[in-house]
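Heads up, one of the protein chains got dropped from this complex, but the rest are sitting where they should.
We just call them A, B and C in the order they show up, numbering each chain from 1.
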């Protein structure tokens, strides 16, 4: 008898490279004002959120992405009270932020109310009730405009945006001018972290250019990576600081800060993981050293 | 912005040949006692019924399959009153049978109640209410057992079975012994028609061997074909008779019989279509001439 | 042990519908001045010529395409001596033309010398030496320009062009003005035949509009189709005449003309095949009746 399950989600990872996942259910498929949004159930990764054809996060490994995005920055800071999240519509970035006792206020600005609304309904294991936390202030707006029109400063700013697709809603938020604005909205010891696209050999141009662009604004720039299988490989992040450094934290110090400041068990992140994430391989460090592209509105970054 | 719809149903047509359809919705996906059943919405063919991974019929072109299966036999017969349908769970074969005024009684035997139940719910444009017709007697049983245990004779028997997959529920119904049983359940002028798999060059072995096997039981055997795009190409049927011949009907006679005996407008079938369906190309007629395989339970037919 | 052969050629047939063939060898892959040309060996269809990503013909079923393209027109004519071929770089159209004893002169004009050169080298079972025939006069030029600049008239003109892709080399040759030019280059009883794209339900717009456009120039227009598995289904052709009609030929007359005028055995075409090809199904005849689009340079036909 034939294998009957033969419905596949196909995602381009890079030119000439595709990933295909077996699909068991299409939970929803819609177009918002800004982008197309699909939630599907897959065999290898469980439920997945797909925006404009690209996997944003999956049930199986979203914890890797979101823990890697949030904890290094918040724990490098001595005790952040205010956190700003740009994007992050699934609510999982928020979930990780709110796991920190020091955080008194989280302002989240996502342009697309429909992503949040569908996530609330269909992605409960992502947000886990985080949208109900009284520390949250949620706005549906363009993060750049919001920050430009506000004077509030934050201890940590987390840039959790969808890929900078040509004509997509985010590509202007991967620019030097946006990072300058971000720097103005940080407190003195404030830290920003940016999800920074693919970190796999041969496809690191976004990763290295984001880091280089941040280095024109911030004195401390620290790229790191983790493996996210549903994204097809290694994924990059860049932390930028105004003096503090994640490299000053020993594994023991990271474990100590988690024990005293994080209110629940983490699955990915601890001292040893921290060490592994920031210890980039030689060929990748060399690519960062060689990068010269400063991303601007005139010379923007866009990915496949 | 990326094309976001990138979910595909993939179906093997033959070794080394696959067809992929863009999927917009998975309506249902289940395993019955006998087979896996999926109903999906596709861009090229609309809603499709998939059993054990193979397309059974699609919203766009099911009319071609079902009109081609039913009308040539019923109209070659001078005025059939009783019709037996083996399989046909979607209800569209039944729909076409009941469009004939002469038909007083239709007995339909499908092994899988779940196919019928899901078709009633999700495939209304297929059955169009045919399951409610008082002329219908519906059984959930093995068609071979049913015919073996009954003494009733029919004017037309329509064999509308799923592909004979190895270990699937139907491969024993593509055998000489089954066709002998069918012959015993036909009235003197009775006609049988068998959906007979792929008719495309290079993949006609099922088609020619079904015809050859029928020719060991019936004096008149008439293969014909139509193009069904959702099946990936030409599809074969074999009509077997005990004296009557579809080749005796001129296009005008076919049109005349439709006008007087069929109660609604047909979309595929008329006199010209009849002529085209039975006028097989030279290479295909030669393959029928050369075929020597008699399908038996010991030497059964199974397809990919 | 895994199946190791897992290299596939993927071809879009229509929006949301793809065909995938297992590939065993890439014989050549190049870009000419006009188009990309690939010759590959596939499991289901043997060697295939692919131009701009679309299958032009395959070893297994090119005989169907080329016999269907050539013989109906040449045999409808009482005895053509001169034949013009636009396109047909593989040499198989030429091969079929030269199989007719009456033909004294064949002028073939293909824009792309590289297609002819690669076909000579890699597709010997297509041309079978036809390029060496002394009756052939071969030009590498735009067929429209060639005909515009010549005053010669032909008994049969065969338009065997690649699909009219946007910005491709042929879309201006699927227009009313080109057909007018063709008509001026035909002898009094002259016949033209045009390969006319997909004939499968739902994707017949090219087929019906080519026929309709020809009907604005020629008094007799006769669409027909055959099934070509490597093209993913039924394929259309349109014969246009100035008085003669293929429908006037009985199957017996076709067989008789083949016997007396064709110098070798045909595999597809004979009287019965002729009858089947021209007997189109009802839904397709209705689409021809409803078509109103006249293809012009201002409102050109382009396919996927």
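Here is the rule we use: contacts are C-beta pairs under 8 Å (C-beta built on N, C-alpha and C of every residue); 3 or more make two chains touch, one makes a residue touch a chain.
Remember, predicted model here, so these are calculated numbers, not experimental data.
Peer 1: Out of all the chains shown, which come into contact with the hidden one?
Peer 2: Missing chain, whole complex, touching shown chains: A, C.
Peer 1: Touching the left-out chain: which of A:27, A:138, A:172 or A:266?
Peer 2: Touches the omitted chain: A:266.
Peer 1: Name every residue on chain A in touch with the hidden partner chain.
Peer 2: 8, 10, 14-22, 42-45, 60-61, 64, 199-203, 225-227, 229, 232-234, 266-270, 272-273, 275-283, 285
Peer 1: Considering the whole complex, not just the chains shown, which residues of chain C touch the missing one?
Peer 2: These residues touch the chain not displayed: 1-12, 23-26, 29, 31, 35-36, 38, 40, 50-54, 165-168, 304.
Methods note: only the chains that are shown with their structure count from here on.
Peer 1: Could you give the separation in Å between the centres of chain A and chain B, each centre being the mean of its C-alpha atoms?
Peer 2: Computed value for the inter-centroid distance: 53 Å.
Peer 1: Considering chain A alone, which of its residues make contact with at least two other chains?
Peer 2: Answer for chain A, listing residues that touch two or more other chains: there are none.
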